[in-house]
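All protein chains but one are shown in place.
Letters are used for the chains, namely A, B and C, taken in the order the chains are written, and counting of residues starts over at 1 for each.
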Amino acid sequence: MRIPCPYCGERDVSEFAYLGDAGYVRPDPDTADAPRRYVEAVYLRDNPAGPHEELWFHSQGCRQWLQVRRDTRTHEILGLRVAGPTADPEAG
Amino acid sequence: MSEAAQPKRISRGGMIDRARALSFRFDDRDYTGYAGDTLASALLANGIRRVGRSFKYHRSRGVLTAGPEEPNALVELRTGDRREPNTRATVTELFAGLEARSQNRWPSLALDLGAVSSCFSPLFVAGFYYKTFMWPKSFWEKLYEPAIRRAAGLGRASGQPDPDGYEKSFGFCDVLVIGAGPAGLAAALAAARRGARVVLCEEDFLLGGRLNAERCSIDGSDAVDWVRRVEAELASFADVRILRRTSVFGLYDGTAGSHSASGTRTFGAVERVSDHLQQPPQFQPRQRLWKIVARRAVLAAGAVERTIAFGGNDRPGIMLASAVRSYVNRFAVLPGRRVAVFTSTDDGWKAAFDLSEAGASVEALIDARGEPPASLIEQLRATGARLYAGSRVVEGHGSAGLSGVTIMDSQARRTRLRVDALAVSGGWNPNLALATHTGSKPRWSERIHAFVPDVLPGGLAVAGAARGALTLREALSEGAEAGAAAAEQLGFSGAAGEQWRADEEASEVAPLWFVGESRGKAFVDFQHDVTHEDVALAAREGFRSVEHLKRYTTLGMATDQGRTSALNAHAIMSALTGRSIAELGTPGARPPCTPVAIGAFAGPHRGRHFRPTRRTAGHGWAQEQGATFIEAGDWLRAQWFAQPGESDWQATVDREVKAVRTRVGLCDVSTLGKVDIQGRDAAKFLDRVYSNVFSTLPVGKVRYGLMLREDGFVLDDGTSAHLSPDHYVMSTTTANAQRVLQHLEHARQLLWPDLDVRLASVTEQWAQYAIAGPESRRLLEQALGDALSVSNQAFPYLACAEFRWQGVPARLFRISFSGELAYELAVPAQYGDAAVRAIAAAGASLGVVPYGLESLNVMRIEKGHLTGNELNGTTTAADLGMGRLMSTRKDFIGRVLAQRPGLTDPRRPALVGVRPIDPYSPVRSGAHFLSMGEPPTLENDQGYVTSAAFSPMLNSWIALGLLSRGRERLGERIRIHDPVRSGTDVEVEVVAPVFFDPAGERLVT
Amino acid sequence: MRYSIFTLARQAFSGHRRWSEAWRDAEPRPGYDVVVIGGGGHGLATAYYLARNHGVSRIAVLERGWIGSGNAGRNTTIIRSNYLLAGNNPFYEWSLRLWEGLEQDLNYNTMVSQRGVLNLCHTDAQRDAFARRGNAMRMHGVDAELLDPEQIRQMLPLLDFDNARFPIRGGLLQRRGGTARHDAVVWGFARAASALGVDVIQNCEVTGFVRQGERICGVQTTRGTIHADRIGMAVAGSTSRVGQLAGLRLPIESHVLQAFVSEAIKPLIHGVVTFGAGHFYISQSDKGGLVFGGDIDGYNSYAQRGNLPTVEDVCEGGMALMPALGRVRMLRSWGGVMDMTMDGSPIIDRTPVEGLYLNGGWCYGGFKATPASGWCFAHLLARGESHELARAYRLDRFASGHLLSEKGQGPQPNLH
Partner (left out) sequence: MSHATLIPRSALAGLTFHSASRPNVLAWDLPPVSLASVVSRRGPVAELRRRALAELGVALPEGPRRVSAGFISLVGIGPGAWLAIADRLDADFHIRIGRTLGPCASVADQSGAHALLRLSGAQIRSTLGKLLPIDLYPRAFAVGAAATTAAAQIPVHLWRLEDGTGGHPVFEIAVPRSLAVSFWHALTESAAEFGFALNP
């Protein structure tokens, strides 16, 4: 598998570290239902068979966290962007 | 070489170099062949028909094919530590001094399946072992299984370290062409002419594929000349790479998925660099693994001829028709003098023509079809062969080698013919395995009665016989089109105009899978001895899907993957169950499509170079001091520094510890992870990633910090030093350095991108040395001079400073892992060697000693400091007695989930110290705690020892451990249970987890 | 028909023409007491023990393809009970006990072969962790031995003791560990269950659930609707997908685990060996093939195939441990889809949806668990309460924090 890093260009998967579901949003710790929302955020997964938004860290390259859209049935890379709500100034 | 030496060698022709005779050994006898031979062709030339024994029935077997699909002619190649079992003689290039042995010949003595098979073979039907060997219970493992294990398997591995080297290489190209037969050559040339960057891989040592084995012409001249012309033109392109002896074994993902056209794909290939030599030349590997990234690929791997299942179809001397033509035309070998051909295809007839041309007496041509093409019949007249149309071979005779065949003609009359060779042609199976590696399924073709590629992986085209286009004419045109299309899709357009003319060919195929009137065993898997009866039994017992059939009968699971015969079994099953072959299921192939040496996948990463080794800047100095090194993750660290006369490592460690505690010691701590943290929000960032507060840490101070995972368990611990406003340097444990940095980048880039903070790893930048002991301050004063004042007032406990030491940027931290008055001095790594020598020199008069990991460990246990043994990913801050570091004044990673009942349960094991009542009773890490008098059961398990050591200061064994409700149990006597290492339990007292200088006075004086 | 050498001999005289089907290829009926989704080892074992231990009469096993076509036929056939945690160890030990009597119990030779499982360690910390685990095993009456390098050299002279990047410092040996023939396990349970009246229904894919208010009372399948009082899921690799049909969101990620087999060679390796400084484990099958594997590829996948870097990593580990493997050829590879849970331990529990029960999350440890998994899941389905051996495998442990993590890597499956 190869991932087209927006900074480094297309690279072999062995340069990247996988974290998983990119849907993770760290809940507000100060709400009443924080415990439940943390459990869901940290432990539960959609785990779809099909397009999956996921996080890869280019650990052997530019050290950016990337959000990759990949089909879990075919391993096709469908899309990619720098992860996080706001991208780094120079990324992409 | 005289003809006598090679009785079956044809006196002229062939693509062998008769000027270069090569001697070789087979089963301890000497023979001679020619350069250009394979081991199989050389054996056949020497009149050897029987080359091995079958797996289950130990029947004599000979050469069936002339390619990698060979199921029978497997040998042990080479000797000693280079012995290679199961090597296919049909693709083994002959070299001078080659040594080979037949395999599986004399079964083991214990249970000689070979010997009994003749009379007991009726018992050894598919899956017989599932139905028996169950009684008496103990006999399976004691008797039956060992016997089966000894009898099973084929060749013997060398059992010794592989002496040869392997390499890996990445390759990149626009168009990868797989196979250099007519289609592949045409494709490669078409792509190259358009300016594409081309890689052409050919499994054989000659380019040309079938053109080397057949008598055919292109543009009116001999096809072999065409091959040489194309080869020469390809070689003239700078951007074309031809890889001979290279098998493309797997199709893997690139950016493209299973079906999308755009993007790249990764192909795995193995280049047999030196397998055609007695051993690899200096600096050359045996094999090279290629990882080829291609934007487009053309699969032109040809097709494999399949056999026909009839009684005794495994007799040595029975060969695929295509193989016969290979041996006759390419290798100038005559497989038999009196020969016959059994075919259900037009193609099979060509074997008769070639054999006759080569001087064999063709006794008969048996065509299962009632009315073969008139043109062929006309051509056959010249050979004088008798035609049996609408007839079938029902039995092959001759256990040591074919002596004759019995045929049944259209009127069901049986005739026995005396022949010593039979060419069989049952049709062609396209080599489409690569096209199915990413999950694409082939479809059934009623035209050629075989599976052909259907939906293809994106970017992959298939051309020629691999697509079921069996004529040379189609191969040339399809190849050229595929190569041109691939290049043009990528925007290349150059001189086109490849137009090659080839003769018409009759290529009709009629399905003939199994001869119902067969007498004797009809094999559908030669190597695993699967017969038509086994297929019938599987059907009877309900193993009817292709996968069940395969798993129950082991059909197609041998080294040849059933390429020449498994489809016959599917056909038999479909006849028995009234379902079409397609309905039975299409077995998708998985990599590798040809067996690949495990060494090739490993490449150079073996032995001491299995993984890279990290060495600190002080490594050389430590070696000079007599260090014994130990692996710590990727690093090598000094474990201890033994001195002459020391009885054992314990004596060494005792000396080092005492020296540090009484004078001063020097330890390389460069391996700790170091992260440079800068930004206006650096303090805020640290507050969120550490459980304790850092925003209150003044410049010039260091603080210990605890880091949790979001799930509330401890991830790592370390210190962070406030060097200057908005600038910190964090230290992590050696083991977690990389994971922590990734964790921090995740927090910075994803959780809080709004913070102005930036991270840089400076682990490599700083060589860092701990100087510990009562005399450490004096040592530093001597080493640093007036570069920095280290008086207790100027530089108190937990102080840090950046300064210049002899003009070199340096850092000093007053922190202590040993519990002594201690400092850590850091310099840029290129000065690390000089610095450690300077420190040692400065401390010489003070009796400074270098100390290693082991002494560090003893001292940190004496102080109850933590390492990976305690930070094992399942402990909480509270477990480790650090509940106070869980700030309630701020948010931090792990805060919420750390409050779950399972993590706050008071019964959780808590960190304690233990001391044996008898100070000399060893306590070892990994031992379990039990209350006195309680039997050793899991229910009574009270926790375990995390770290233990003998303390020379307390003159006693001491240990840290996690004990259930530990904090409430100080003073209690419990026992230590360590059955895997000691028969008797040790009684210990539970104490606070700090044994030495509990008040910490030494740190601050 | 009872299997034995005598039956085999009798059959031989009649040219093996009188063998009957190993199991009935049943047609679905409209309703059952219990429907088990998934005709793999776990599902078939569950059905067998439901019938044998709990006298449940109307049972169906629904298999999307042909039985054993999932992970049951895509593993490396290792059986062992060398677990550390009190929540795991008794369960796996019971599983091993069941393995030890399985041939006689099922009247089918599943080729259980206890040639030993040896875990190697390469650092002192690893050795101490092995000691801790070995001690825990012994405290539960499980056999465990801590070996020193010399003892290992005697056992396996093949290993690299003299030129290794990470020298072997010891090992934890469970002699009762070993292997079993994976397909035979599936066929044996199917045959035995079928003999007790269980309907084994192949080519029957579940496409939805039938609800009655909040309760689930049946399944829609490609072969029609089937009603049942209780429905058990044992669909390793598809747990999230089937669970989603019932509206479940689970602590599971699907990852691909590759495995490999070499060409058949004469006996080279006796037992099972695992490398401690890389991702590699190996054993040799009765047919002579070296069966080996390593780590999961490490990304979500339902593709049942992996990629080259993992293959290289595994073989590098193999060569580092056994330099004699260099010239042995890899013949085949395959990929299985693993249900990776967030703490690396399985789930056998009722779900929030009444009538639906879950057996899944076996990560890459499902095969060895087959008998006990069926045993405990059958108990749960029959009695409505967890079997004492499977009490720790609760679905709510993530919320309560009573995690069952042998490795302590945290909620990131590709680190387990």
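Throughout what follows, a residue touches a chain if its C-beta (ideal position, glycine included) is under 8 Å from a C-beta of that chain, and two chains touch if they have at least 3 such contacts.
What you see is a predicted model; the values in this text were computed from it and never measured.
For the omitted chain, the shown partners it touches in the full complex are A, B. Residue in contact with the omitted chain (choice from B:Ala760, B:Ala794, B:Ile917 or B:Val1004): B:Ala760.
The missing chain, though absent from the display, is touched by one residue of B:Asp833, B:Glu972 or B:Glu987; that residue is B:Asp833. For the chain left out of this panel, the touching residue among B:Ile10, B:Val509 or B:Ala842 is B:Ala842. Take chain A: the residues that touch the chain left off the picture are 7-9, 11-12, 14-15, 60-64, 82, 88-91.
Interface residues of chain B with the unshown chain, by the touch rule above, are 167-172, 197, 283-284, 291, 293, 604-605, 609, 611-617, 620, 635, 676, 678-680, 754-760, 762, 764-767, 782-783, 785, 804-809, 827-835, 837-838, 841-842.
One rule holds in what follows: only the chains that are shown with their structure count from here on.
Taking each chain's centre as the average of its CA atoms, chain A and chain C sit 30 Å apart. The centroid of the Cα atoms in chain A and the matching centroid in chain B are 28 Å apart. Our note on geometry: chain B versus chain C, Cα centroid distance of 23 Å, whole angstroms.
Shown for chain C are the residues in touch with two or more other chains, namely 303, 307, 399, 411. Shown for chain B are the residues that touch two or more other chains, namely 252-253, 258, 266, 291, 438-439, 710-711, 897, 900.
Residue ranges on chain B touching chain C, taken from their complex, read 55, 82-86, 122-123, 125, 128-135, 137, 140-141, 145, 148-150, 152-162, 164, 166, 168, 250, 252-253, 258, 266, 268, 289, 291, 437-439, 533, 537, 540-543, 545, 547-548, 551-552, 554, 557-559, 561, 590-592, 595-599, 601-603, 605-611, 613, 630-631, 709-713, 715, 868-869, 872-874, 897, 900-904, 924-928, 936-941, 944, 977-981. Interface of chain C with chain A (complex): residues 240-241, 249-254, 298-303, 307, 309, 342, 398-399, 411-414. Within the complex formed with chain C, the residues of chain A that make contact are 1, 12-14, 18-21, 36, 39-40, 42-49, 52, 54, 70, 72-75.
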